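The complex is shown incomplete by one protein chain, all other protein chains being positioned as in the whole.
Going by the order they are written in, the chains are A, B and C; count residues from 1 in each one.
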Amino acid sequence: MRYFLNILCPDKKGIIAAVTTYISSKQANILDLLQHTAIDIDMFMLKAEFETDEQFDEKNFREDFIDLGNKFQMEWSLVLADKPVRAAILVSTTQHCLYELLLKHEDGELDCDLPVIISNHKKLAHVAKQFDVPFEWVDYSKGKKFAEAEIDRICRHYDTDILVLARFMQIISAELIDAWRNKIINIHHGFLPAFQGAKPYHQAWEKGVKIIGATAHFATEDLDQGPIIAQDVHHVPESCSIKEFIEKGKDIERRTLLTALRLYLSRSIFIHKNRTFILGKL
Amino acid sequence: MRYFLNILCPDKKGIIAAVTTYISSKQANILDLLQHTAIDIDMFMLKAEFETDEQFDEKNFREDFIDLGNKFQMEWSLVLADKPVRAAILVSTTQHCLYELLLKHEDGELDCDLPVIISNHKKLAHVAKQFDVPFEWVDYSKGKKFAEAEIDRICRHYDTDILVLARFMQIISAELIDAWRNKIINIHHGFLPAFQGAKPYHQAWEKGVKIIGATAHFATEDLDQGPIIAQDVHHVPESCSIKEFIEKGKDIERRTLLTALRLYLSRSIFIHKNRTFILGKL
Amino acid sequence: MRYFLNILCPDKKGIIAAVTTYISSKQANILDLLQHTAIDIDMFMLKAEFETDEQFDEKNFREDFIDLGNKFQMEWSLVLADKPVRAAILVSTTQHCLYELLLKHEDGELDCDLPVIISNHKKLAHVAKQFDVPFEWVDYSKGKKFAEAEIDRICRHYDTDILVLARFMQIISAELIDAWRNKIINIHHGFLPAFQGAKPYHQAWEKGVKIIGATAHFATEDLDQGPIIAQDVHHVPESCSIKEFIEKGKDIERRTLLTALRLYLSRSIFIHKNRTFILGKL
Partner (left out) sequence: MRYFLNILCPDKKGIIAAVTTYISSKQANILDLLQHTAIDIDMFMLKAEFETDEQFDEKNFREDFIDLGNKFQMEWSLVLADKPVRAAILVSTTQHCLYELLLKHEDGELDCDLPVIISNHKKLAHVAKQFDVPFEWVDYSKGKKFAEAEIDRICRHYDTDILVLARFMQIISAELIDAWRNKIINIHHGFLPAFQGAKPYHQAWEKGVKIIGATAHFATEDLDQGPIIAQDVHHVPESCSIKEFIEKGKDIERRTLLTALRLYLSRSIFIHKNRTFILGKL
């Protein structure tokens, strides 16, 4: 079996040695280790991927690790790498982000399961059908409370680990966010923190910026303010119209959302005080 | 002689033909012509570079052009391309932008005169000396009003066309801005409109952005809100400290300021309602 | 009606004025004009888009233009902009470029007709069906000569203007290239002129390059040597495997091929001595 062990704690001497020695003592073999110290805030982060043999006892590993964790004041998590993450895709009527996820998945380039597509419209049901993924329509006409309860129910029904808002044009309420804390990835079509809120491309054009961008972030109660996971940008020639901003932006959106999801899947994201640190390559 | 004719007006049929015919009628030869219609606001922009012979009468060209200008409600300007623009550099204690301008100028890659370097510190006087450019120290201890009067006097003394704030760490007052309207280029070390004000790299780091940037803009009364001329960005690896943000940012700053100045020199900047349009290549 | 007039000729004084005056004399209105002089070879290029009224007589325009064309030794072409270009897509078994073209077309972001998809395999027939485009399988088992005759026949049957090789894994023979001279766009998955021939990503990995790229070019008799239309690149982290090169490369390929096709559709490509010049924005 392969496991990911992620650690976040105040920086101190000896953490790497303590952790690697501990893993070895459990007869596990480290395959990959990344660590970083954020010197501006003296925080240490480590991600280790290790392989175990048949005798490995996960419960025992966890119990014995508690002492080490306490000693260094670690926030830590251990997850089985072999079990695919299950990501529900939420979408409204725009298809470019949805297709990107489905096509990469079909080509074997997105290492997760896509158990369900949820939408507040029926427009993209045929896309779900093409790729043989269940499509669940959620009726927002009965109110957000009702609709979000449905989303929550569907996600649980499909044993979902994470929600990916692939241009889902509904503001998520505090309740649903709380139920899926740091498990909802949204793509915002602006280079946050600039251009929050509606019509970011229009805002950007009015302002005369020379570069447009997109931002993938965890959804939080504060709209467009959650921890940023990934961002990308594109220079825009001067003669671009708003329509062309939107067209060019779509390519940035789809690749930024994909990057953010991949970082999540590779357990590369650490969150500390509403910002992320990424350990891993894009 | 070579001239630049720049035109900004509401879009209508026939402008290009009218202008090119007019230029030809004055026995001038068009060398280069760029035009663009901003379809979102129906505004037409044109930049023509033309060559004249000895009989060319600039006064006559201007007078006869008035009718055409009025017919199409043009804002227009005619400038002699052969006469080098004279750019004063204002600097405090950071040298990277200053060196960039001086080195490019020395290598023949910055097509203007650099008649004077003005500073509120004496620290970089030796750099001015190396490159044989007059250095004028301005005493801010006597107050901004006094100091800015000095700056204004020095710029006029050196027959300056434009002021380039190459990391000049003083807020310019409304008076000086008004006296040099759209003739003061500033480099802000953040990707505007995000991260206005002080310490933009610290702000960006706190926010956890994945890309940092710099913005060259015309200085206006509203700090960091003037028309954006050029922007550039750089992806920052996750493990960057604030110090590394600043280091990486310096390279973006110097090249963005240089780009903005070059766009000014090539008469490529059109300003309409506090945003720019650029006709020309970077 | 809207027309594109493209001109390539040795540089001389007065070409812009002569051409704009000519267009005006035919009661046509210039909408857009781009021109460039390649000073290293003293060649002048111009692209004009103009609008005509009902009296406009294309035949007359062409006949009367001959004198002007001869005077300046112009290579010139006049095409009706309103009539959509018809692009046949040729594909083998890899779907990312095909999907890119179909999705952009469906979203109204690719301004041409896609009358037919031709393939030497049947694997992607279902994609054609989804997007409701005729799919024609060509049997290469009967030899290249036979198969290419089929391709030629199919393209003519569907009234095709241009062939887009969207990862079509067959070398095109001189006969077919000659029949569609400068009308076959190929995407090569390497940063030409480096890494010609087979397995460019493997070549690039072996060489240890830090940036990978793709190149869209017109197919010529010399494999991977035709005029380059568009190129793009991506920095690759050191730890990339060949498999990851290929994955990352696919995104570069699809956007580079799309860019090249768009440049063709906007009549922005000028060819001179086996290299292109592009007048227009990407």
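Note that contacts are C-beta pairs under 8 Å (C-beta built on N, C-alpha and C of every residue); 3 or more make two chains touch, one makes a residue touch a chain.
Keep in mind the model is a prediction, meaning the values are calculated, not measured.
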item	value
Selected from B:F4, B:Y22, B:F56 or B:Y99 as touching the chain missing from the view	B:Y99
Contacting the left-out chain in the complete assembly, out of B:E109, B:D159 or B:E221	B:E109
Residues from chain A at the interface with the omitted partner, ascending	13-14, 16-17, 20-21, 23-24, 29-35, 37, 51
Residues of chain C (touch criterion as defined above) contacting the omitted chain	36, 38-40, 191-195, 205-211, 213, 227-228, 230-233, 238-239, 241-242, 274-279
In chain B, positions touching the absent partner	95-96, 99, 103, 107, 109, 130, 237, 239-240, 247, 250-251, 255, 281-282
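By our rule, only the chains that are shown with their structure count from here on.
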item	value
Chain A-chain C separation of Cα centroids, rounded to whole Å	38
Separation of mean Cα positions, chain B and chain A [Å, integer]	41
Chain B residues counted as touching two or more neighbouring chains	none
